[in-house]
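All remarks here apply to the structure that follows.
One chain of protein is taken out of this complex; the other chains stay put.
Residue numbering begins at 1 within each chain, and the chains themselves are lettered A and B in the order written.
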């Protein structure tokens, strides 16, 4: 489900800028959808990769692209629904990605990073392909919410909560953080805004 | 042969825009040439990678770059020859990539995607490195031809045609589709050209 939705989101994003043909849109939707998980699996060496091993991922993505085309006007208008589904998507991707990394015995900090990668890297690759500055550098709190949720999932698992409880609660945490961040336009503080000029500064003669 | 030719094509493309030095051109030629196959092998876990295991790929690429330099003016003028060789290159890369994926027991749909990736991803990475919109989003039917040829190869293999027959025929199919597409400027239909404006639309007060 998350896979299909990410494909839709990728397709819509792809179409907004450069008006690609059907192949271009499908390609972008595909990459957005499987990019994050593939990168995670290649980093932790979790072969075979999900979509390489199970062709159903490919079918879901293709079906999503067709659905996006049919309901294009509807989807473009339902920005709120879309936003909520997107948030649901990244939340699920994060937690399932974290779980997979833990199963491959990575340290919990690394697992949280892998969970976040699962959720955001598809979008990052999409933005690179369409030659835009990746959205994670522009948005309200986004990847940080994923990271927080992943850590909460790990913490809860550690204290022997049931798997479903952990999944649901941590997914919820990510969604809530994200919803609040967007509603009140919260973003992390800027790194340093000052004094970059110093570097290029040369004393001027008068 | 395909490897060498892709390196040349990458070198020429690299040189057109940003006038890089010898290293830059060689680097781009190298990435264009081995990028698609490396990505495919990393996705299906086919270690060791071709060029990592066999240094001859590297030598062929370096020789191609030197040849490109020597015959630069000739190559730049022979656009038709160049185009036919490029088409031959992507056709062969597609079919050999598909074959390799099948040998690693992927589903045939995934194998076709892997074949296409082998052929186009080197160019996609090249375009990302040189900060351009990837060519697959701009061109006449290109990646779709690869996909079609890959599926035909798989279909023929399934019905016990000999390997050479399958290879030759499906390679030919890709070349013919591509040549016709370029000759008559055929491209896939656009996804949706309408109504993107809706999203940003705000009612104006008068």
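Going forward, a residue touches a chain if its C-beta (ideal position, glycine included) is under 8 Å from a C-beta of that chain, and two chains touch if they have at least 3 such contacts.
This one's a predicted model, so the numbers in the text were calculated from it and none came from an experiment.
J.: Specify the residue from the set A:8, A:75 or A:143 that touches the hidden chain.
T.: Among A:8, A:75 or A:143, only A:143 touches the chain that is not shown.
J.: Determine which one of A:56, A:73 or A:187 touches the chain that has been left out.
T.: With A:56, A:73 or A:187 as choices, the missing chain is touched by A:187.
J.: For subunit B, which residues lie in contact with the unshown chain of the complex?
T.: Those residues of subunit B that touch the unshown chain are 11, 14-16, 18-25, 27, 38, 42, 47-49, 51-55, 58-59, 69, 72-73, 76-77, 79, 128-131.
J.: Which subunit A residues touch the hidden chain?
T.: Interface with the chain not displayed, on the subunit A side: 42-45, 106-107, 109-110, 113, 124, 128, 131-134, 136-137, 141, 143-144, 187-196, 198-199.
Heads up, the rule we're going with is that only the chains that are shown with their structure count from here on.
J.: Based only on mean CA positions, could you tell me how far subunit A sits from subunit B in angstrom?
T.: Spacing between the chain centres: roughly 27 Å.
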